[in-house]
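Here the structure is laid out as structure tokens; the discussion comes afterwards.
A single protein chain has been omitted from the complex, and every remaining protein chain is retained in its original position.
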Amino acid sequence: MSNDAKTVSEAYESGLTGASERVAEFHEKDSPLKRLQHWLHTTPSAVPMIVLLLALLFFGFATSNFFKAGTLSTILQQIAIVGILGCAQTLVVLTAGIDLSVGAIAVFSSVLMGQFTFRYGIPAPLSIILGLGLGTLMGAMNGFLIARIKLPPFIVTLGTWQILLAANFIYSANETIRSSDIEAQAPALRFWGNDIVFFADAAVKNSGVKVLYAVFLMIVLVAVMAYVLRHTAWGRHVYATGDDPQAAALAGVPTGRVLIQVYALAGLFCAIAGWVMIGRFGSVSPTASTGQLGNIQSITAVVIGGISLFGGRGSIIGMFFGALIVGVFEMGLRLIGTDPQWTFFLIGVLIILAVAVDQWIRKASA
Amino acid sequence: MSNDAKTVSEAYESGLTGASERVAEFHEKDSPLKRLQHWLHTTPSAVPMIVLLLALLFFGFATSNFFKAGTLSTILQQIAIVGILGCAQTLVVLTAGIDLSVGAIAVFSSVLMGQFTFRYGIPAPLSIILGLGLGTLMGAMNGFLIARIKLPPFIVTLGTWQILLAANFIYSANETIRSSDIEAQAPALRFWGNDIVFFADAAVKNSGVKVLYAVFLMIVLVAVMAYVLRHTAWGRHVYATGDDPQAAALAGVPTGRVLIQVYALAGLFCAIAGWVMIGRFGSVSPTASTGQLGNIQSITAVVIGGISLFGGRGSIIGMFFGALIVGVFEMGLRLIGTDPQWTFFLIGVLIILAVAVDQWIRKASA
Amino acid sequence: MDQKGFSMTTEPILKARGLVKRYGKVTALDECDFDLMPGEILAVIGDNGAGKSSLIKAISGAILPDDGKIWLEGRDVIFRNPIEAREAGIETVYQTLAMSPALSIADNMFMGRELRKPGFIGKYFRKLDRPAMEKFAREKLNELGLMTIQNINQAVETLSGGQRQGVAVARAAAFGSKVVILDEPTAALGVKESRRVLELIRDVRKRGIPIILISHNMPHVFEIADRIHIHRLGRRLCVIRPQDYTMSDAVAFMTGAKLPEGVTEAA
Amino acid sequence: MDQKGFSMTTEPILKARGLVKRYGKVTALDECDFDLMPGEILAVIGDNGAGKSSLIKAISGAILPDDGKIWLEGRDVIFRNPIEAREAGIETVYQTLAMSPALSIADNMFMGRELRKPGFIGKYFRKLDRPAMEKFAREKLNELGLMTIQNINQAVETLSGGQRQGVAVARAAAFGSKVVILDEPTAALGVKESRRVLELIRDVRKRGIPIILISHNMPHVFEIADRIHIHRLGRRLCVIRPQDYTMSDAVAFMTGAKLPEGVTEAA
Partner (left out) sequence: EDVSACLITKTDTNPFFVKMKEGATAKAQELGVALKTYAGKVDGDHESQVAAIEACVADGAKGILITASDTKAIVDSVKAAREAGVLVIALDTPLDPIDAADATFATDNFKAGELIGQWAKTTMGDAAANAKIALLDLAISQPSVDVLRDQGFLKGFGVELGDPNKWGDESDPRIVGHEVTSGNEEGGLKAMEALLAKDGDINMVYTINEPAAAGAYEALKAAGKDSGVLIVSVDGGCPGVKDVKEGVIGATSQQYPLLMASKGIEAIAAFAKDGSKPAPTEGKDFFDTGVTLITDKPASGVDSIDSAKGLELCWG
């Protein structure tokens, strides 16, 4: 009786013969403003860039010492660590997670590298490799708890934050390793604290602009991750996992594996940040405030950079601008000479404003 | 030609006459275990309750001082503030938000109440009302930014956390109002620090178990909010807003208004917590740790209590048990005599374990 | 030119002119017109992506059109959100159903218009009247023959696709007072359940309430509709009566295979 | 008793016996059996909530049945997740489509099997070959006549319901190697697009790949299916050939209005 069925559908489908294939092309008004809005909309990282430019302009006018090469390179070196932690945080946030343990992993890794060298006499390069490996392992542990035991990222990393920070204090016995010892015995630990001097005047001592290796490292890491996230299958899987994990799993993304990899990689980035901390601060200190504040700072950079905390949306370049904005504000306010409490106050206002501007531009162009 | 259509559908729909109305009732195995699992599944707050019982048993065996009435009432009074902040946090988290500013609002409100009384000489009860009102306003500001400007809650409250804490230090000039002054001049501020003594032996001084008014307040607030969330339309709207805000808006929930109300109410709860802080700590101190840690503590209680950070799922009773679990662990570990660093470490482990157990029970019963 | 073939005896209960809605580069509504007559069943048909859902979203306050005007019973209205439209008596089943997955069927049906207990408790403690809500929900679902829903307190997320759609339709039919809009209400429904929905639509019309029905099911449309609004490329191509044309004609119009008399494609 | 009316000449390519799946109190699959023959189009029909989606989810690894066994080409298999099923050649379009809303159409079509650039860049830098992926995606969508999709880089969330469904179907048809499963693929599609999907299904079958089609559209089912699996109350009631029964019979069986010969309801 399938003839019966045939008749039924032919009753109306005969109308299909000769159906138009015309595409619904619509006349579009292409005013420059519209095009700007469209560009902003399709290039989300441009929004923090604009906020950054405005901030630079403002501080350039407000304080005379701001637009000196030295000041600008100082800003870059001050955000190097947050920028690297931000790479870790970006990955995690793109999967709709959050990593409160980034700072703790960084500090603990730096302590491990230092203590391995000085307590056990392991050669510095090997200590560094061990430190990086252990940092990766800490991240992988987060990933395992989140992907396999299916615990919420917030709570897992809240727990490991406390655990790692306490372990860090207990293991190091609160001991700082001095800068002079490191310089003498393990210069590899301080590698990222070296600098390249630009525009130096040979005649004048300490002239020129110093740029730390750490700054180049941060920029390279951001660039590499931007490529990976945008142009490799793995990067797409990270986005898909954050966007809708169930849909991604049904569509064939091994979401569990992706999550573990993301957290492990985040752990590696944190350990790298830990290594950079040694170079930047000279010494190895278990009480470094990155352990307490690194998470909030990196999350701030990520969010000002326009990455959605619900996952799947945003770009790592945005995070980089986010970190820069915070760095520029902190330095600018310091130079203006605002009281520290007022600086906190204004940074708070900035965070809200930056996101509000972002939101406003997106809405205008939607 | 609608007859034509009629024929088309009648071609098969004639089969409908006499269609069975039978409900798909399935034979269900009603073993006691299955029923327990089902009960756990439908009563999510039971899971933290079980974790709590296990913790109580463990510490009861591990340390002799634990099961004394005094110890237990101390635990209750130590969680009173976290419990009240947890009510605020629960509301916010149920709407898929997060409130990082709870501690800052609490501390700032307590400072405002104190300074109004002592700096400007406003009568204490009026100061309290003003403080409660201002706390509500701070919460409403969060709500406005989130609901109307459509900024993400994490970033808004991260900003207001910094802003309010800085404002708190600037306004108070870091001055503490001393306990003896408050006792002498403004006992209303210390109201919640009064206690009721149970099982007192009139002959012996200081015998019996003291329970602070603050503890009763916390329990009453939890009970009232449990009723409101479960049995009023507004409560259902809070859940719907957190569950799927777009769906809720299309279904006729004024999601924007609900959000503002939720954050304002959370602000009120925080201000109440601020008032309770004065009673509990005796003095008014702008540096109280609650300002820095209140958010993490209340979120921990909420999450251990089984409330989903993605919104729309969980019960406030769970939060109460979550706060209790943390309180019991902290006290228990101290009594066992671990070093503060180890206590910190073990609390981290606890947080993860408690949520893992929760997850495991839910999976077993699903 | 749209009213070709029949004269306007009464004023439309719901009327829209020149609606425009753009999404970035895509124009979902392109100067679209719309008329719903009192007491009629108006079907809206068109290709995927023609802009049907956008049209009814604009009418029901779910999106704000970039341009254009809407009249309800002759009065100029602007709905800034679905609640305003609902308060004006327009009840809508969206294609994406608009339910809170974690809440129960009864909670979802009464979302935004919950019943309170009578007397003191309801007035001062604002306590919900769950038994009454559950009873009502059960009755409405029974009318639709969704008997396989075993527990009215089940969370909506545990329902099958078709069951969910049934709940949404039952909600709209129960509460609509001026206009009921259904966006593909039978798309996920079985034969039996679809038939029930069609009967329900007739019942609602019998109560004097006009209905807008978006559907891709031509036999259903031709069986039940009084008039058919054919949507193409973001605008109303024409309105026909099912008696005047064959299904095959309608399909040809909506897919662009043929043009109705008097209409040029570039209109 | 299910094979009543025709003899088994070959082994089923996909076979399941005694599948059970419980959700709390609800039993979605109740000792359900299933057979798919090589090269055939098997339709699965049944009331809403009968357990059709649960059945194909169990077969495709999306849920783990509580009990029961599955054989693919005679080999005993257990799919713990959809990826394993996909690697075994089973491609599925779920009722809830399984797409990442923020990603582009092309990204979604190639999710989990992305193409890499040839040569050095692809091998060592693992760079995606976007132009190739976009070209392929565009071709497949054109085959389905989804011409109104203007930009292959558009995010899936900006597509209309029907367009999304089209993308999902195109993906499954393009990549399925052993079995293609479609759960209500035409539910949200227009007349033209539905016809294209039916043609596509025939094309896939011509490539020798068997298809499981869940649908509530009886004319479509009877037109295209080789055999029809009728699902009722969580289990297979019977399997019929469209030549042997009328649509009306099938509807009567699946709604419980009539019982097929030799089957008792309490089976």
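Per-chain residue numbering starts at 1, and chain names A, B, C and D are given in the order in which the chains are listed.
Quick note on the criterion: a residue touches a chain if its C-beta (ideal position, glycine included) is under 8 Å from a C-beta of that chain, and two chains touch if they have at least 3 such contacts.
Predicted model only: the values in this text are computed from it and were never measured.
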Which displayed chains the hidden chain touches across the whole complex: A, B
Touching the absent chain when the full complex is considered, from A:Thr17, A:Asn174 or A:Gln246: A:Asn174
Absent-chain contact - pick from B:Thr71, B:Gln115, B:Thr136 or B:Ser315: B:Thr71
Interface with the undisplayed chain - residues on subunit A: 65, 68, 70-71, 74, 77-78, 81, 166, 169, 173-180, 206, 280-290, 292-293, 330-331, 334-335, 337, 339-341, 344
Missing-partner contacts on subunit B, residue numbers: 65, 68, 70-71, 74, 77-78, 169, 173-176, 178-180, 195, 205-206, 210, 277, 280-283, 285-290, 292, 330-331, 334-335, 337, 339-341, 344
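Quick note on the criterion: only the chains that are shown with their structure count from here on.
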Graph separation of subunit A and subunit D (steps between touching chains): 1
Cα-centroid distance, subunit C relative to subunit D, in whole angstrom: 29
Residues of subunit A touching at least two other chains: 4, 8, 11-13, 15-16, 19, 22, 24
Residues of subunit C whose C-beta touches two or more other chains: 24-26, 49, 96, 148, 150, 191-192, 218-219, 222, 246-247, 251, 255
Topology of the chain contact graph, where touching chains are joined (line, ring, star, complete, other): complete
Contact set on subunit B toward subunit C in their complex: 1-2, 4-6, 8-9, 12-13, 15-16, 19, 21-25, 227, 231-234, 236-237, 239-240, 243-244, 246-254, 312-313
Contact footprint of subunit D on subunit C as seen in their complex: 23-26, 46-49, 53, 95-96, 146, 148-151, 158-163, 166, 184, 187-194, 216, 218, 251, 254-255
Subunit B-facing residues of subunit D, complex: 22, 24-27, 30, 49-50, 218-219, 222, 233-234, 246-253, 255-258
